[in-house]
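Here the complex is missing one protein chain, while the rest keep their positions.
On to subunit A.
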Amino acid sequence: MIHSLFMINTHHDIFMEKHWKTAVKRSICDYFFTALEKASSPEDIPPVITTPHHYLITVYRDRLYFVSVIAKEVQPLFVIEFLHRIMDTFVEYFSECTERVIKENYVVVYELLEEMLDNGFPLATESNVLKELIKPPNILRTVVNSVTGQSNVADHLPTGQLSNVPWRRTGVKYASNEAYFDITEEVDAIIDRSGSTVFAEIHGSIDACVKLTGMPDLTLSFVNPRMLDDVSFHPCIRFKRWEAEKVLSFVPPDGNFTLCSYHIGSQGMVSIPIYVKHNVHYAGTGGKFEVSVGSRHTMGKIIEDLKISAIMPKQVTNVNLMPTQGEYSYNPVEKEVVWDVGKMAPGKPPSIKGVLSLQAGVPAPEEKPTLTVHFRIQQLAISGLRVNRLDMYSEKYKPFKGVKYITKAGKFQVRT
């Protein structure tokens, strides 16, 4: 399926290539570069590009392009998912996926690519299996290896590969056994000019950090599981028990993973924890800009990391604002105003206000900037989802358990 893979940086350098079948000349990437020139931004490049004999499927992430060469019909999502999986694996191994780390660890990268794909078909993609096959580089191991002459490559098959729990390593041991679950909810919303909600939904995910000895079997139950009607699961979750009892029953992978993610749709009522009042208008060579924010429906929790940004129309040359709290910055190249409010103290809602200077001689802009809001609320799941209990079976010890709730702004936009 996947013939070749080219890794390209933002300077259009092909800095690594890997072929699983007969090597494809790197000139094939010219089609990609042509498409890139046409696109207005790196994000805007179409995921599938047709060339006379091949198809290029591209993903762009972290300022890197992974361009895969396809010769035959295949589901494009298959390839896209796989390329992202490769990048995820790099992040797991090297804690980031940048040109620098890929170049530095090219041998491990090559070994990984070799292990993940056979003849263009996925072979081993589960990170726990891969980590047993090829040990992630760290200083200590490098030292040990060079002293003892051992290698990073395992000489026998990881047991996970054969078992029905390919996601879990075997023989896991921890001195202190812990299982932490972070329930993160992101509020996506579009608020229109008049302040009414055009659209709001919640995307939640349960991220787990499980460090438990042996083969624990966990059951996570919720106070109100009915909230979750649109869920996607990590393969470890037993779907039948979810269907029947609405509990999450699973043998967890070792380490960090996303247990499930859910979506609380536009049908249900989503309470918006923040309101934004704004007033932007232009007159002659100047304009007025005024924004104030306040909290509501936060159940007494404090909004943190509040940040409001807006891209000004290109006619705006400068801004001169006065915030009552926090500070603001203006980037005249990107035309971006960022108001960093910080923690929202109870009391008077913070506001910012001031004037815009417009370029002289050009008509005043028509469009008004869209405000993008960022915030974070600790210990609150805005949907009201609550974990009831976590039980562990088939191991004797008592693990330390913890659940954390966070609400964040996702794609939260206020049209002005």
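The rule is short, and it goes like this: a residue touches a chain if its C-beta (ideal position, glycine included) is under 8 Å from a C-beta of that chain, and two chains touch if they have at least 3 such contacts; residues count from 1.
FYI, contacts and distances are computed from a predicted model.
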Legend entry - Protein name as given in UniProt for the chain not displayed, "Ribosome biogenesis protein NSA2 homolog", "Exosome component 7", "AP-3 complex subunit beta" or "Aldehyde dehydrogenase": "AP-3 complex subunit beta"
Inset, instruction - Could you tell which one of A:Leu36, A:Val59 or A:Val291 touches the chain left off the display? - result: A:Val59
Inset, instruction - Write down which of A:Val91, A:Met215, A:Val338 or A:Leu390 is the residue touching the left-out chain. - result: A:Met215
Inset, instruction - Consider the whole complex, including the chain that is not shown, and state which of A:Glu185, A:Glu201 or A:Asp254 touches that chain. - result: A:Glu201
Legend entry - Residues from subunit A at the interface with the omitted partner, ascending: 14-23, 26, 40-41, 43-44, 46-48, 50, 55, 57-61, 70-78, 80-82, 84, 103-107, 109-111, 114, 118-119, 121-123, 125-126, 137, 139-140, 142-143, 146-147, 149, 151-157, 159, 161-166, 168, 170-171, 188, 190, 192, 198-199, 201, 203, 215, 217, 229-236, 238-241, 243-244, 249, 251, 258, 261, 263, 265-267, 311, 313-314, 363, 366-367, 370, 372, 393-394, 411, 413, 415
